[in-house]
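Left out: one protein chain. Kept in place: all the others.
Order of writing sets the labels: A, B and C. Residues in every chain begin at 1.
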Amino acid sequence: MNKSISFCGVSFPNPTVLASGILGVTGDSLKNVARNGAGGVTSKSVWLTRHEGHPGPVMMGTEHFYINAVGLPDGGIEKAKEELGKYLEWKERVPLIGNIVAGKISDFENIAGQMEQIGPDIIEVNISCPNVEDQFGRPFACSCPDAGAVTKIVKKVVKKIPVIIKLSPNVSNIGEIAKACEANGADGLTIANTFGPGMIIDIDTAEPILANKVGGVSGPGIRPLAVKRVWDTATAVKIPIIGMGGVLTGRDVIEFMMAGASLVGIGSGVYYRGAEIFSKVNEEIDEWMKEQGVKELSEIIGKAVKK
Amino acid sequence: MNKSISFCGVSFPNPTVLASGILGVTGDSLKNVARNGAGGVTSKSVWLTRHEGHPGPVMMGTEHFYINAVGLPDGGIEKAKEELGKYLEWKERVPLIGNIVAGKISDFENIAGQMEQIGPDIIEVNISCPNVEDQFGRPFACSCPDAGAVTKIVKKVVKKIPVIIKLSPNVSNIGEIAKACEANGADGLTIANTFGPGMIIDIDTAEPILANKVGGVSGPGIRPLAVKRVWDTATAVKIPIIGMGGVLTGRDVIEFMMAGASLVGIGSGVYYRGAEIFSKVNEEIDEWMKEQGVKELSEIIGKAVKK
Amino acid sequence: MHDIPKVLKIAEVRTENPTVKTYVFKSGLGAKPGQFVNVWMPRVNEKPFSVAYCDDKEFWLTIAAVGPFSKKFHEEFKVGGKLGVRGPYGHGYTVLKDKHIALLAGGYGAAPMYYLAHEAVKNGCKVEFIVGARNKDLLLYTDRIEKMEGVKLHIATDDGSMGRKGYNTVILQELIAAGGIDMVMTCGPEIMMKGAMDICEKAGVPIEVSIERYMKCGSGVCGNCCVDGLGVPVCKKGPVMSGEMARKIDGLAKWHRDNVGMKVSW
Partner (left out) sequence: MHDIPKVLKIAEVRTENPTVKTYVFKSGLGAKPGQFVNVWMPRVNEKPFSVAYCDDKEFWLTIAAVGPFSKKFHEEFKVGGKLGVRGPYGHGYTVLKDKHIALLAGGYGAAPMYYLAHEAVKNGCKVEFIVGARNKDLLLYTDRIEKMEGVKLHIATDDGSMGRKGYNTVILQELIAAGGIDMVMTCGPEIMMKGAMDICEKAGVPIEVSIERYMKCGSGVCGNCCVDGLGVPVCKKGPVMSGEMARKIDGLAKWHRDNVGMKVSW
């Protein structure tokens, strides 16, 4: 049985990837996730310079959904150099996806170039955070020209490693947006960021609970919505996809792969099953492969779509 | 303590309303829901003539979400005359919302006129079903001109009873769509229909499980997304709102009301707690009102928004 | 709270008669007699079927080929075939202890009644099992029932090709008249069950019936299976219910409703 997946030419020992913004604040925290069995890890979104997040509460979960408005806090690219550098020196490491973010399209050039120098295996471009709209307006991932323009500018500077674009699920034309990225040279896509935004209100105080009032929704309740976004993308483009949204079990990972994902991200799942979710999910995948007689996991990618 | 709500001039004994498409296939099934404590009931969407739904499976639930693609099966307006007529004759009845649907904008004129003759308290216009896209294209609720045009045509014929428009949550500009309806005379809005569509795949057969492949997502996992849609609508228009999406408890009903809903629909909740959900939720509202010293439930409408 | 279909493989197919087959699945289900499952044929449709037998290791479905779905099912599904099952749904029959009961079965109703007999006998009941059919070739499960200890088989056929000629309700009436029957359970055509209800009411014997309606969700949501009069979904408040409750159904044994909720005569 072989669970390894080749994605944009990078070999991942298994299809599970730590989603951006969960745990990956420092080099050592990324190592910790890798030790727990992730096939790859993604850094928290890195800005060029220090960026304060929102005040608290910034995130919380119920059994059905997770909601967050962290507001992309980050120490900036200098911190990333130290932390990601530390991770990259580690011998037992799995592939690192360096996630970058910027407020203006033109700013992506600088941050992308600097991220490439740090040397992750892949650069992921976050153009889809729903929690900084007050500051930066609708995400670039909500418009074909914007998504295309960001892709183009990043691909212009990043020459040595693959570039993937992280899209928003909060559009009615994700296939079109995906095509715009593909046409501008994207090597892959991450489908998708959080849904909404959504809101939860405390009824005893009549106050929205998140300090930011609204937040992106993830977790098990939105999984069918995310699977459909991956399906829609897989039928629109040829470049490979990292699927994510509500993955809790090995069966969920396989569902995303059958819908067209090559790799599958896990974020909120860490809330539901701890950082140990990676090894648990991989065991569940093993069981299923054994039961169904699947030898080569990569063969199931897009299996439900192709039928 | 008073839980009654006046909505578009119609008095509802409590804020819970049976959502369209759940249980309300016959006159007697509507009575059964009213006996279970609903403050109002909505008919399944009525077509002018018989309309076959999709083959099965058409719906199913997990603890986190409900997904359906029934495909709006209906016997047509003649059946509605008999069934809704039977309900309307019943002395102990609560308000009836007659939900109508059509495939072309111009078809709404005829069905709306005939529904008005049946005599429900309110007409709800379903322009937002995500499960008949293959047949009819993107729902009218996804475009301001379309949503406005349907409203106008219905308001042209329906003179004696209020008309509310049921919108889709799958747009990025629900406030604008709501305004288009308001500008064309809508008396209220229902926020909202199901999310997505979404998809669930059986991994042992690599087949999407719903026969229609995709289906609208509802249930507790999407509640924060629905609350935000209600909030966005309440801040955009002055006409009253029926909020819905994932309501399971009395606290959920209050949350929707604080976000701006006057009445709150319950659909998938019937899956999670049975038809008895209406009386249970009302008891939970009573408890909360007692605990917090709220005498007049209507006073909490929009309380979180106004702050 | 989880009713996503579970995909199972058919372990065995038994031909019961020219139009009825029994499918065996090697998997526990935890169903009580009278409960049903929704059976999913990928890319075709999903339909409700009663559990014909069930223990820790296996369960059976007995399927009559009557229309597009069931005929396709018979044609396509061989041993090893994969299909989805969700459930069990609904209320089952009361399984009494140490009583004398009569079971009245018509058509594929013999299958769930067989399972009920099995459980009742385990519980110390004495069982009168009355099976009816148009003719001998359409009788179901009689070989199995005959072999059961504690169960007495009574047969009626319309044409008299086996057992008594005429309706099986006549046998029920005689057994009740003879005295000692504590309760009656029935599954089959609604007109037959209605007949049994009338007999039992007169005799003051309690009865449970199984009310089938066009079903979709199986879990009390879609409303397609709501019976008139009561207004409740029988997938949830039934299919098995007391004769008393069934009597409140408007149009009992007269009409049911189709896939869009239109009335159809039985």
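The working rule: contacts are C-beta pairs under 8 Å (C-beta built on N, C-alpha and C of every residue); 3 or more make two chains touch, one makes a residue touch a chain.
All of these numbers come straight from a predicted model, not from anything done at the bench.
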>> Just to confirm, in the complete assembly, which displayed chains does the hidden chain contact?
In response: A
> Which of A:Gly53, A:Gly103 or A:Gly119 sits in contact with the chain that's absent?
Replying inline: A:Gly53
> Thinking of the whole complex, not just what is shown, which of A:Leu88, A:Ala211 or A:Val305 touches the missing chain?
Replying inline: A:Ala211
> Of A:Ile22, A:Ile77 or A:Ile123, which one is in contact with the hidden chain?
Replying inline: A:Ile22
> List the chain A residues touching the unshown chain?
Replying inline: 21-26, 28-33, 35, 44, 50-53, 55-63, 66, 70, 73-75, 79, 83, 200, 202, 204-205, 207, 209, 211, 268, 270-272, 274-275
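Rule of thumb we're sticking to: only the chains that are shown with their structure count from here on.
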> What chain sits nearest the middle when you go by CA atom centres?
Replying inline: B
> So, what's the distance in Å between the C-alpha centres of chain C and chain B?
Replying inline: 36
> For chain A and chain C, what's the span in angstrom between their mean Cα positions?
Replying inline: 51
> Can you give the whole-Å distance between the Cα centres of chain A and chain B?
Replying inline: 34
> So which bits of chain B are touching at least two other chains?
Replying inline: 62-63, 200, 204, 207
> Mind pulling the chain C residues that touch 2 or more other chains?
Replying inline: none
